[in-house]
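A single protein chain has been omitted from the complex, and every remaining protein chain is retained in its original position.
Moving on, here comes chain A:
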Amino acid sequence: MTTPFLKIEGIRKEYGPVVAVQDVNLEVERGEFLTFLGPSGSGKSTTLYILAGFDNPTRGDIKLNGKTLLATPSQKRNIGMVFQRYTLFPHLSVGDNIAFPLKVRRLPKHQIDAKVKEMLRLVRLEGFEDRKPAQMSGGQQQRVALARALAYDPPVLLMDEPLSALDKKLREEIQHEIRRIHQQTEVTILYVTHDQEEALRLSDRIAVFSKGVIDQIGTGPELYANPATRFVAQFIGDSDFLPCQMLHSANGRATVSVGGAVFSDVPLHETGKSEGAALMLRPERLSLTREPLQQRLAATVSDITFLGNNVHVATSTLSGDPLSVRLPFGHPAISGLSRGDSVWLGFEAASAHVFN
C-alpha cells in the first residue's frame, strides 16, 4: 500500500461550544484539484486554516507524504495560499510581492528576478511588476496573489473562495486561468467554494461539506449520478423530493409507491436518519405527457418559465408537493401548455433515487 500524498485524519475543531469541524477524513493525490463545496458555516475554511497552520485541530492529524504537519509552524510548512480577501502587501510593488517569499528564503538575487519573471508570465501579468496593488483590479490582484503563492513551488496550494468578490464574467475568466495554471504547474490544489458550478468546472474531485463533515467525495458526474445523501443530491444539480412509501427493498434497489403509482428497481440509499422515505427526481430527467399513462405521476402545472434553450415547468403533484420538469425549448409536449393544465410525469427508475 502506498502512503497517500496528503491525508487528513479525523480532524475536529471546536471553538468553545461551537463545533466548526466535526470529523473530516480525506486523502488527496499528488497533482489533484480537489474542491471543498458546501454551504456557509459548514467548516470548509476552518479545515483549510488547519492545513495552513493558523489553527490547531482539537483532534486528528494531517500528514503530508506520511509525515505529520501539525508539529510544523505555518511559516515552515511551505504551503501556498490565496485568500478570499485581497492580501497583497500594500506597500510593495507587484514584483516585490512575488519576490517576498523568495527574499524571506534568502535566495540569490538573480534567482529571485528570474522566478518573478516566470511567475508574472504564468499569470499573464508581464509588465505589471512596478505597479502597486492599489492600482490593480480585483482580478489582477488575485492573480498576483496566486503568483506569489506559487513562487516558492509549494507542494500544496490552498485557495479559500478566491473569486467570490469578483463579478460573474471575470470569475469565469479567472477560473479558466486557474485551470490552465494547475495543468501547467501540476501543483496539488485544495479549493474552497460554495458555488457548485465553479466546483464542477475546476475540480478533479469534489468533497461536499455539510455541518462539519464531508458527506461525499467524488467526481462531479459521480456526485450527480449517485448522491450518497439527500444533502448532496440537493447541492449538486437540481432536485425535488417526494415523500414515498417503501414497498420492498433488496440489493440496494427499492420498490416504492407515490401517489398511487408504483416504481420498482429504484436505486436506494439508506441514510440511517428517520426522516421517512423520499424519492429524488431531477427536473432534466423527467418526461412529460398530456395524457394519463401507466407508471406516471399526475400533476398540475403551476408555472412555466422560459430559460433560453430550456423551458422550466413547475408543477405540483396531487399531494401538493412541488416537482419541476426541464424540457428543451420547442419540445412538442409543451406547445400550448398553460398554467392549471393536468400533466403526467414519468422517469426511468435508474435516474431516480430513494433515500430512506
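Side notes on the structure shown:
By definition in this document, a contact is a pair of C-beta atoms (placed from the backbone, for glycine too) under 8 Å apart; a residue touches a chain by one contact, two chains touch by 3 or more; residues count from 1.
Going forward, contacts and distances are computed from a predicted model.
Think of the chain that is not pictured: of "ABC transporter permease", "ParA family protein", "Cbb3-type cytochrome c oxidase subunit I" or "2-oxoglutarate ferredoxin oxidoreductase, beta subunit", UniProt labels it "ABC transporter permease". Here the missing chain is touched by one residue of A:85, A:109 or A:273, and it is A:85.
Here the missing chain is touched by one residue of A:30, A:105, A:168 or A:339, and it is A:105. What chain A contributes to its contact with the hidden chain is residues 52-54, 74-81, 83, 85, 87-91, 100-101, 104-105, 145, 148-149, 152.
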